[in-house]
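One chain of protein is taken out of this complex; the other chains stay put.
Right, chain A next:
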C-alpha cells in the first residue's frame, strides 16, 4: 500500500479546503467492492456471450494488419478503401501495426483521401469550367 503524504503539523486538514458532499465520501473505499479490482479477473465468459461466433462476411475490401493471423469474426465495413488512398492503405496494412511505416502510410493516405474527395466534389463545376476554358483558349489560338 502506498504511503500517504504526511501533512505539516498544525496545518489545516486539506479536506476542509475541498469538502465533498457527505453522500460522496468514501462509499467505494473498499477496493474489493470496486468493479475493476483486480483489473484482470479469473476467466469466464461475459453474460449474454455466445460461442462459437459466426464469421461476418463482407462484400467490400476490409484490411487486417499483417500482425494478425486471421480476420476477427466481426468488423466494420464503413468507408471501404478506394482510389490512390486505398492503395496506400493496402500498403500500410501489409505491415504489422508495430512498424512505424504502418502509421506513416495511413496518415499519408488520410491526406490523399481528403484531396481525392475534394477533387471529386469539385468535378460537377470544375469539369464544365475546364471544357469552356479549353474551348476558349483554342478559339483564341485559332484567331491568332
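Just so it is clear, contacts are C-beta pairs under 8 Å (C-beta built on N, C-alpha and C of every residue); 3 or more make two chains touch, one makes a residue touch a chain; residues count from 1.
As a convention for this text, contacts and distances are computed from a predicted model.
Missing chain, UniProt name from the options "Glutathione-dependent formaldehyde dehydrogenase", "Sugar ABC transporter permease", "Cytochrome bc1 complex Rieske iron-sulfur subunit" or "ATP-binding cassette domain-containing protein": "Glutathione-dependent formaldehyde dehydrogenase". For chain A, the residues touching the absent chain in the complete assembly are 1-8, 14-15, 17-21, 23-29, 31, 34-37, 39-51, 53-54, 56, 58, 62-65, 67-68, 71-79, 81, 85, 89, 92-93, 97-98, 100, 102-103, 106-107, 109-110, 113-114, 116-118.
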